[in-house]
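Removed: one protein chain of the complex. Kept in place: all other protein chains.
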Amino acid sequence: MTIDASKAGTADRRIRYGMVGGGQGAFIGAVHRFAARMDDHYEFVAGALSSKPAKAKASAAELGLAPERSYGSFKEMIEKEAKRPDRIDAVVIVTPNHMHFPPAEAALKAGFHVICDKPMTFDLAEAEALVKIAKKSGKIFALTHNYTGYPMIRQARAMVGAGLLGDIRVVQAEYVQGWLATDLEKTGQKQAAWRTDPKQSGAGGAIGDIGTHAMNLACFASMLMPEAVLADLQTHVKGRKIDDNDHILLRFKGGAKGMIWASQIAIGPENGLRLRICGSKGTLDWCQEDPNYLWFHELGKPMVRYTRAGHGAGPEAARVSRVPSGHPEGYLEGFGNIYAEAARAIRAVDAGEKIPAEVIFPTAEDGLLGMKFITAAVKSSKDGNKWVKI
Amino acid sequence: MTIDASKAGTADRRIRYGMVGGGQGAFIGAVHRFAARMDDHYEFVAGALSSKPAKAKASAAELGLAPERSYGSFKEMIEKEAKRPDRIDAVVIVTPNHMHFPPAEAALKAGFHVICDKPMTFDLAEAEALVKIAKKSGKIFALTHNYTGYPMIRQARAMVGAGLLGDIRVVQAEYVQGWLATDLEKTGQKQAAWRTDPKQSGAGGAIGDIGTHAMNLACFASMLMPEAVLADLQTHVKGRKIDDNDHILLRFKGGAKGMIWASQIAIGPENGLRLRICGSKGTLDWCQEDPNYLWFHELGKPMVRYTRAGHGAGPEAARVSRVPSGHPEGYLEGFGNIYAEAARAIRAVDAGEKIPAEVIFPTAEDGLLGMKFITAAVKSSKDGNKWVKI
Amino acid sequence: MTIDASKAGTADRRIRYGMVGGGQGAFIGAVHRFAARMDDHYEFVAGALSSKPAKAKASAAELGLAPERSYGSFKEMIEKEAKRPDRIDAVVIVTPNHMHFPPAEAALKAGFHVICDKPMTFDLAEAEALVKIAKKSGKIFALTHNYTGYPMIRQARAMVGAGLLGDIRVVQAEYVQGWLATDLEKTGQKQAAWRTDPKQSGAGGAIGDIGTHAMNLACFASMLMPEAVLADLQTHVKGRKIDDNDHILLRFKGGAKGMIWASQIAIGPENGLRLRICGSKGTLDWCQEDPNYLWFHELGKPMVRYTRAGHGAGPEAARVSRVPSGHPEGYLEGFGNIYAEAARAIRAVDAGEKIPAEVIFPTAEDGLLGMKFITAAVKSSKDGNKWVKI
Partner (left out) sequence: MTIDASKAGTADRRIRYGMVGGGQGAFIGAVHRFAARMDDHYEFVAGALSSKPAKAKASAAELGLAPERSYGSFKEMIEKEAKRPDRIDAVVIVTPNHMHFPPAEAALKAGFHVICDKPMTFDLAEAEALVKIAKKSGKIFALTHNYTGYPMIRQARAMVGAGLLGDIRVVQAEYVQGWLATDLEKTGQKQAAWRTDPKQSGAGGAIGDIGTHAMNLACFASMLMPEAVLADLQTHVKGRKIDDNDHILLRFKGGAKGMIWASQIAIGPENGLRLRICGSKGTLDWCQEDPNYLWFHELGKPMVRYTRAGHGAGPEAARVSRVPSGHPEGYLEGFGNIYAEAARAIRAVDAGEKIPAEVIFPTAEDGLLGMKFITAAVKSSKDGNKWVKI
């Protein structure tokens, strides 16, 4: 196996980006900056890092932005950057869910590429609108369903695509966390506060925050499309306004069935995203907490453990790997792969070229599917756990 | 920790048993004999090992039974043994499901104790009848939900009982196998043939064969009672007459929720019974394929691994352990614990004494609950996946 | 894979045995009785269970021996049993090391088969003598290096024998325990007391108790013979008279090299016997605490996990398996395999037949090799860690 040499750095001009959100106290903003820096494809040059001016300013200074490129709002950033000769190429959106659509719309309409955190929008209507806006813009809209960037998830998808699992029969996904097992939101913890506030997160709590990741990953790796969902969205912590533990049944187009368990109140698992895909010829098993391994159970054979960049792992994993097998890669590298893929796409679009077929990243269509999933799951749960079409 | 010394053998007279079923080609019959022999509490002296006379005879000879105590039918065995001065004390039933009730009823009515494989009966009506018969008989009726015999399951139940998990919120159980991923029943494989034949197995396939184990174990360890079930019983292998992959949602009395995934078509897992119990104070995680470990995630603390008979494991695990920690015990030892517990109960009853409080084994009530579960799940699945009360 | 059907029980007359040692408070005596009972090949009918008459008597009663067959000494047992028409066939020796040779010699000379715990004798001279006595007797002498009875160790040996590993280059064995991390022997704990007393255990502590197991297993599975040893036998707990942590280098005949780490003071591992065999074509990895798995790393291929009785496991593992894969077997089953193999050998010898080629169990020659290993290691350590031929 050859590790993709281009990963070592790049002679191309770096893609300049401005960030919306991600100031002091934020989590995912820093992750996006790490991911952007990973392969040297991007340069962080502007920001509207907080809706609070003082915080925005302090955050920008801490992160080394030029003072004149620290803006008071995303609108100001988009407006002013559009006029600079060294203007940004892309806008990165890392705000709470209710603040995804406005900057995304503005950025795309102003001719900027967009990289946006998930879930894509606050509700389904915004999502449908955004798909159209993105399409019309001709710009890249990348959604950071970052787990699709893990090399062994690429490997899994490639194996499914090559027919090594036969017909897919069952997909089991779980995304289990325990950090909301108590009413953390009442302590002032910022991450907990907005995620449990329907005004910021949307109608779904755990279903939007992590359930969408599980659904997205299940579909990405199994190459299946969901058809209907039966959901029991539960709230176990008293006083919480939103679901914190979800039990979900899935029907896929073509007849496969699935289950999703998404929980934020299962004490223990830290970020326990696991995916099992069972076909007529074999089963794949992957866990995000140990992401360099992919377990393959082939019919009539003993279990095999593929390792990222190791023997048996194919080019789909190799091209998103940076170091040899045995040298573990992790969350930031996987996240960085979404950024690297988006960079390739952005460069292609900017050069008027076709995006190479091997380049894969989640798009507005994936974001729309996620919003449909959330919407259907919420409906199913409210209606007494009936099947609802997605 | 002190290993229970009584396990080394016993001075008491061995309990004599006769077996129904379990002749050549059977699987579970041999397991029962191993389990009975494990702690030297039993003596295998009689049998109606097959409905086919030649096979019954050959099996008996192979197993060292005296020729005159190899019977042509369970009726003959019960009738003739009842008259012997050295008559058997107990009847062990290891036939396919449809042949559980008749010998159980006959044995209890003739004054024999009964140890019976699960699911308890062919249908719910038989189960309800058997509970009454068992109660009236005054004899021991033990159902071999053997997984409740594992020391670390006893440990889990003790921890739940001691409140270490707080209020139980979620129970996740899965029992995943892959041995029926192809149409094995068409090859003449005996185990596959009867399990996929509704006339022998009852209305449920995977739900009866392994789903009941998962439900039973979930309830045993969590100390919860199921209230309602929503089931999607699926058949993935063409031509199969019975479910081979089941997706189940559970509601427990008191408000906890659960999921069960029972599959016989997920290639890879060999006997993948896993149980996770999530409470407000902590989570327990146990897997049958590595049964000597129990993982405990306590709120705000790092994960702890308890080992059978190791530090932190309590008397409930110790009294069903035979060797020190680090010397793995397995399936037969766990199965043997059901037999050992039943032996203590049988001796107490025969001596006119009370069964010691510490002695735990699955009874006819557990078997009835299992049949209610199967019945409700089948109904739910047929009715479009609606909640059905158990 | 077909599980060996003969395991389900036997029509043959059970082999009657008398036990030397193994009374109340003993550990390994009970293990031998479990192992003997496992497959129904043996019957426990006599004993000289303790050198203390009252304890011997009480132990015998507790274990259900006929009072007249509970003897005050092994001499009395051998003398009196030899005269009985229903005399024992075999003597099982489970005393501390210094009391292995005398009963073994007496039993063999009186025409009894012997099953003896390890290390075989107190010193090398006894071992050399015993080999001759055993050979001359024509009787079976089986040494319970029980770890060679694990199915996946049989599988490993078969794979080595089939050339799947190529030329063996390196063998790494470790046997790590922590139970003697404190001066447990001063608390009156019987197991600790005799094992740390050179008058009962011989010149070696950890080297004899567990180092011999590691060496024996390494040689058994790799099919190599040791040539020389360089040992650093250490004592870490103050006041202890004997080694409790051993660092050992090995040279094998043919050029392979090895290391052994044997420790009783490494807190944590409970019975951490692990073996890695590295050849020019592949590496095998096995761990006693998870004995149903064998990991194979073939040159240029991803790692494969074989399971006991699962896909890819061969007849050598199958014939010493009792239940299907996924139903874990453990320590007692492995120990039981030594007893089952010895039973086959004893029956063959008693019938004047040749022992079947597939039957494998550790013999007096293996015991002699173990004593040579201990002797050489002790010498090496005393001489400043030089190479000493075995």
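Which chain is which? They are A, B and C, in the order written, and residues in each are numbered from 1.
The definition used in the following text is that contacts are C-beta pairs under 8 Å (C-beta built on N, C-alpha and C of every residue); 3 or more make two chains touch, one makes a residue touch a chain.
A quick note: this is a predicted structure, and the numbers were derived from the prediction, not measured.
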**OP:** Check the options B:G25, B:G111, B:G163 or B:G300 and report the residue that touches the missing chain.
**Re:** B:G300
**OP:** Have a look at C:R276, C:R319 or C:R344 and name the one touching the chain we're not showing.
**Re:** C:R276
**OP:** Give the residue, chosen from B:R13, B:K253, B:H311 or B:K382, that touches the chain omitted from the document.
**Re:** B:H311
**OP:** Provide the residue numbers of chain A that touch the chain removed from this figure.
**Re:** 5, 7-12, 24, 27, 29-31, 33-34, 37-38, 40, 44, 61-64, 177, 269-272, 288-292, 307, 310, 322-333
**OP:** In the full complex, which bits of chain C touch the chain not displayed? Write them out.
**Re:** 169-170, 172, 178, 181-182, 230, 232, 234, 236, 245, 247, 249, 257-259, 261, 263, 265-269, 276, 278-283, 285, 295, 297-299, 303, 384-387
Original post:
Hey, which chain B residues sit against the chain that's not shown?
Top reply: 300-307, 310-313
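One rule holds in what follows: only the chains that are shown with their structure count from here on.
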**OP:** Compute the distance, rounded to whole Å, between the mean C-alpha positions of chain A and chain C.
**Re:** 55
**OP:** Mind pulling the residue numbers of chain A that touch at least two other chains?
**Re:** 303
